[in-house]
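Here the complex is missing one protein chain, while the rest keep their positions.
So that you can tell them apart, the chains are marked A, B and C in the order they are listed, and the count of residues begins at 1 in each.
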Amino acid sequence: MAAEGSKFIEVQPFSDEMVLSMGPQHPSTHGVLKLELRLDGEIVREAIPHIGYLHRCFEKHAENLSYPQIIPFTDRMDYIAAMNQNWGFCLAVEKMMAADEKFSGVPERAEYLRVLVGELNRIASHLLSFGTYGMDIGAFTPFLYAFRDREEILLLFEEICGARLTYNYIRIGGVSRDMPPDWLGHVKNFIDYFEPKVDEYNALLTENKIFIERTVKVAVLDEDMAINYGITGPNLRGAGKKWDLRKDEPYSIYDRFDFDVPIGHDIPRIGAVLGDCWNRYKVRMDEMKESVKIIRQILNQEIPEGPIIAQYKAVRPPAGEIFDRSEAPRGELGFYIVSDGSVKPVRLKAKSPCFTALSALQELSKGLMVADIIAIIGSIDIVMGEIDR
Amino acid sequence: MVGYISNIYVGVYTVLVGMVITFRQMLKPRVTHQYPYQYEFERKDNYREIPIGYRGQLHNRVEDCIVCNKCVQICPVDCIYIDSRKPSGGRGAKLWESMNVVHLKDRKQIIGIVEGNTKKIEPDTEITISQTVPAGKTRKVSSNDVDRIVERKKVTFYMDRFDIDMALCMYCGLCTEVCPTECLTMVDTLQGIEYSEFDRASLNYSFVKPELYK
Amino acid sequence: MIIEEIQGLLCEKFGDKISPVEAGAVHDSCILVDPASVNAICQYLYDDERLAFDMLMCLSGLDLSPEDENLSVVYHLFSDVHLHKVAIKAVVSKENPHLPTVENIWKTANWHEREAYDLFGIVFEGHSDLRRILLPDDWEGYPLRKDYKEPDTYRGMKVPY
Partner (left out) sequence: MRQFFSIVDNLSEVAVGSSKPLASLLVEILPPLPAFLEEYEQLLAMITACGIFVAVVPLIPLVLVLAERKVSAFIQDRTGPMRVGPWGILQTLADGVKLLFKEDLIPPYGDRVLFRIAPYIIVCFSLAAFVAIPFGAIDLGDEQYIFIVSNLNIGIFYILAVSSVIVIGIIMAGWASNSKWSLLGSLRSAAQMVSYEIPVGLSILSVIMLVQTLNMQGIVDQQGSGLHSWLIFRTPFSFVAFFVFFISAIAEVNRTPFDLPEAESELVAGFHTEYSGMRFALFFIAEYANMFAVCAIAATLFLGGWQGVLPGIDILGGLPGFVFKTLFLVFVMMWIRWTLPRLRVDQLMNLCWKYLIPVSFFNILGVGIWMLVLGADTMDMKSLGPSLVIIVLAVFILLRQVFKGVSGTKQETIPAPSI
């Protein structure tokens, strides 16, 4: 084993610098992230993230479990948007299963249900991001408003799949349960209630002068840098790149819906530049409205009757390998699966969007202040469960 | 200078807008509830209640269990432990014949042999259930009270141990889906979500009923 | 651009360092490349205007079975300009798993390579900060290798809980 020591920041004695260990227990590192900061007064000279405090060996687990058994574990990766994690994994397995003759393909009704819960969960995830970002910046109230509205979505999920956080709802080839009889009505109630709320939150927090001061022109992540760092999702769109897998490589039935891909803009009125914290945050606020749009289109359509899960004998994908990605709320969630034709994968790697986003923190945070570090972590919207897996 | 003054104006303006929004919120009704007191956790039409099919604590009706081990195989975290043995008498020996489970609409079950058609329930008829387990009597229920009738396979194993470690369980519900007799369920009432213990060992539930096999 | 064309372009430039596209693969196909020249090949893939792979989607280590004497590293690339994808694979031996880093091309490779080093023990030469990322610094062994045996204790704690 190679000799190695953990890389810790060293400061010269009698220098003006100070090493501050932020985390793993800290109110606003969104879990158990540890940051080692070299500070000159309030100014951050260097920030090194240390991760792994929430490592649960997901990939090792997966090698010893059959494909349907892995789905509950994907719930625990990004527990804020577990539906999308289920979906991403199932998409990859279904793509492999497509070569299997006995696999009948995902039924239409299941696709609609998937889009419904996926978009609802996207709203829930962005709401949480909005709330915690407000709290990081110091406004406590938006946090509870966000939780109040997220609660409604969780109640909807509780009805359809029986769980509030770890759903295990989307299965290989479909979904686990059909929706309860009056569920669509509840969804419509929620959408009607929620849509004006976004404007209220924008007036309360997004347009607030103090909030703008704290976030514009802070930690500018431009498009080239974002792509080089492999950053995707709202963080990339905040940098002005119009790239959304739902639009550009439509999977499931996203090509049937009409929605925009919100991107960041230079806004001289408030001084926002492409790729700063404010733009990254604003993209999420706009995306919630687009998700509402998609859900409305589903509600206005007739959801086809029929089975909710595909017919197949067993989940034994033919030998081969696949890398498939889907658009989770935090970016592109990729699954690299190597199969040898048995019920268990030989190798499963989850490429999480937060993992790549966090790796840019070290470069983003140079020369900023302690309070800005908090602003960056909030704006790239990380979930440690997904980073450490 | 214009920028300076407009900065002050925007600052004051947005702060006041925020304050008006929060003040407006103060006049609205509260959404939080006083958890155990304000709320009767009974099943109603109001969907704030625990919904039907909520994935709560696991429960096994061992009277129905045929010890098929499917739940053990599917469990991703290996939290179900089953020990079983064959009855003496060699191949083909069974503890009891296949029976029916009558699920009533008030969420009770009667186990026994249903006479007549079990697939289709005619309204306003009487269903006779003989040899109910464990009492062994004959009962009659109106078919209007019956939700569904499930066939229960013959039992060919003694169950010596059926333990579920709820401290390990991850509530994925896979075991309830593979269960052929629907005896392993997740409790969707208040008992299913409120079962805190002071000792972790007491979260290991044992469902086995030795008196069933006497 | 489909994978055969990309492979053709690579063969033109690098000749025998590129193996033919893995035949018989049911799903995604990989281009097998010589591990020692991974960096040069990736640089070419990144720089060439016809290819312009500016995004590293995923970098994963791979160990197929305990009997296998080789480890692989799979690079999933994506071009934001031409919207095409390719997967290239480099195979190294388990005894001496060394190959050059691609961190200088895609910065996202930094943490991905650290992860591959952490879990597979693949050493990326020229990496700026190659140390464990998910596991504790003093963990022994590389858990995702198929022949990995978990230790009985870690710092006095029993490992198999």
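FYI, a contact is a pair of C-beta atoms (placed from the backbone, for glycine too) under 8 Å apart; a residue touches a chain by one contact, two chains touch by 3 or more.
Just so it is clear, the structure is predicted and the values come from calculations on it, not from any experiment.
Undergrad: Give the labels of the shown chains that the missing chain contacts, considering the complete complex.
TA: The chain that is not shown touches these displayed chains: A, B.
Undergrad: Of A:L120, A:A139 or A:C161, which residue touches the hidden chain?
TA: Missing-chain contact among the listed residues: A:A139.
Undergrad: Which of A:A203, A:I253, A:I270 or A:A319 touches the chain that is not shown?
TA: Of the candidates A:A203, A:I253, A:I270 or A:A319, A:A203 is in touch with the missing chain.
Undergrad: Touch as defined at the start, partner being the missing chain; which of A:S66, A:S104, A:N189 or A:S252 qualifies?
TA: The missing chain is touched by A:N189.
Undergrad: Touching the missing chain, which residues of chain A?
TA: 18, 20, 26-28, 42, 134-141, 144-145, 148-149, 151-152, 155, 186, 189-190, 192-193, 196-197, 199-200, 202-205, 208, 210-211, 213-214, 369-372, 374
Undergrad: By the contact definition given up top, give the residues of chain B that touch the hidden chain.
TA: Answer for chain B: residues 7-8, 12-13, 15-26, 28-32, 34, 47-48 touch the chain left out.
Here, only the chains that are shown with their structure count from here on.
Undergrad: Look at all chain centres (mean of CA atoms) and spot the one farthest from the centre of chain A.
TA: So the chain farthest away from chain A turns out to be B.
Undergrad: A-B versus A-C: which has more C-beta pairs touching?
TA: The greater number of contacts lies at A-C.
Undergrad: When the C-alpha atoms of chain B and chain C are each averaged to a single point, how far apart are the two points in Å?
TA: Those two chain centres are 46 Å apart.
Undergrad: Can you list every residue of chain C that touches 2 or more other chains, as numbers and ranges?
TA: none
Undergrad: So in the complex, the part of chain B that touches chain A is made up of which residues?
TA: Chain B residues touching chain A: 10-11, 14-15, 17-18, 21-22, 25, 31, 47-48, 50-55, 74, 76, 170-174, 177, 186, 188.
Undergrad: Going by the contact rule set out above, which residues of chain C touch chain A in the complex?
TA: Chain C residues touching chain A: 25-28, 30, 54-58, 60, 62-65, 74, 76, 80, 83, 87, 106-108, 110-111, 119, 123, 129, 131-137, 140-141, 143-144.
Undergrad: Across the complex, what residues on chain A touch chain B?
TA: Its residues touching chain B are 65, 68-73, 75, 141, 145, 148, 151, 155, 158-159, 161-163, 166, 168, 176-177, 180, 182, 186, 200, 203-205, 207-210.
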